[in-house]
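Heads up, one of the protein chains got dropped from this complex, but the rest are sitting where they should.
Up next is subunit A:
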Amino acid sequence: MDKTVNQKAWFMLIPVLVLVGFSAVIPLMTVVNYSVQDTFGQNVFFWAGTAWFEQILHSPRFWSALGRNLIFSGLILAIEVPLGIFVALNMPKRGIGVPFCLVFMALPLLVPWNVVGTIWQIFGRSDIGLLGWAVDAIGIDYNYVSDPVDAWITLIVMDVWHWTSLVVLLCYAALVSIPDAFYQAARIDGASRWSVFRYIQLPKIQHVLLIAVLLRFMDSFMIYTEPFVVTGGGPGNSTTVLSIDLVKMALGQFDLGPAAAMSLIYFLIILALSWVFYTVMTNHEARQ
């Protein structure tokens, strides 16, 4: 019997195509158009060619913001992934503790970004915030407004508080899906706690761990709201990441051309890194 060919399904794609068109393709095309022109407003544009791209690529401001982004994402992954695995391994697998732990872990994820920033901005102040007051009280001179190291520590701790739960919940979901038979076999073989982790648990959570790394990397690389609310990119430029610099350039200085060029370079970096992560993940899956 011949296979029935029905092309009606293509019409089902129209809503998503319209949505992606208006939310992604048209804005992206506009950014590309802006990146090769200069404007002083009123929809009047002047051709600038590749000048803005050259300006951005030769700008120490761009490279230092990119460097800060990479350092931030690297530190976030180095802390949140092992910490998330550790917490997930130690969470109860059955009993009354499970719902308590799950709700407790999910709470930070439910707080909106700008509220997280405001919470930590107040929490870290030495005059009215508990953290700032407590750290000052034990004799450490802590001030995230004037000290770059303190500002970085505050941002890292804030992100760890906000997002480690995501890694925990993903790893926990993978851990509870491991059948008991694996653990029984390990017990019979007299496997140590480390061997159980290395040869049973880690391979089983590897897939979700890659998703967690991907999500945390993308999100931390695009971070904007929290540092904007807590430090505003300061002190000086010490916490100015690419997104903060981009908004300063586009909305603060109204330099739409350079901002468009910078956002395209930023977009290409994210696209390339996403592709690498995606390829690693799908190939890993295919090999398994």
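Quick notes
Here is the rule we go by: a contact is a pair of C-beta atoms (placed from the backbone, for glycine too) under 8 Å apart; a residue touches a chain by one contact, two chains touch by 3 or more; residues count from 1.
Going forward, contacts and distances are computed from a predicted model.
Not shown: a single chain whose UniProt protein name, out of "Glycerol-3-phosphate ABC transporter", "DNA polymerase III subunit epsilon", "Quaternary amine transport ATP-binding protein" or "Proteasome accessory factor A", is "Glycerol-3-phosphate ABC transporter". Across A:V20, A:L57 or A:L130, the single residue that touches the chain missing here is A:L57. Among A:L13, A:I26, A:A106 or A:A185, only A:I26 touches the chain left out of the display.
Not every partner is drawn; the one left out touches subunit A at residues 26, 29-30, 32-34, 36-37, 39, 43, 45, 47, 49-51, 53-54, 57-58, 265, 268, 271-272, 275, 279, 283, 286.
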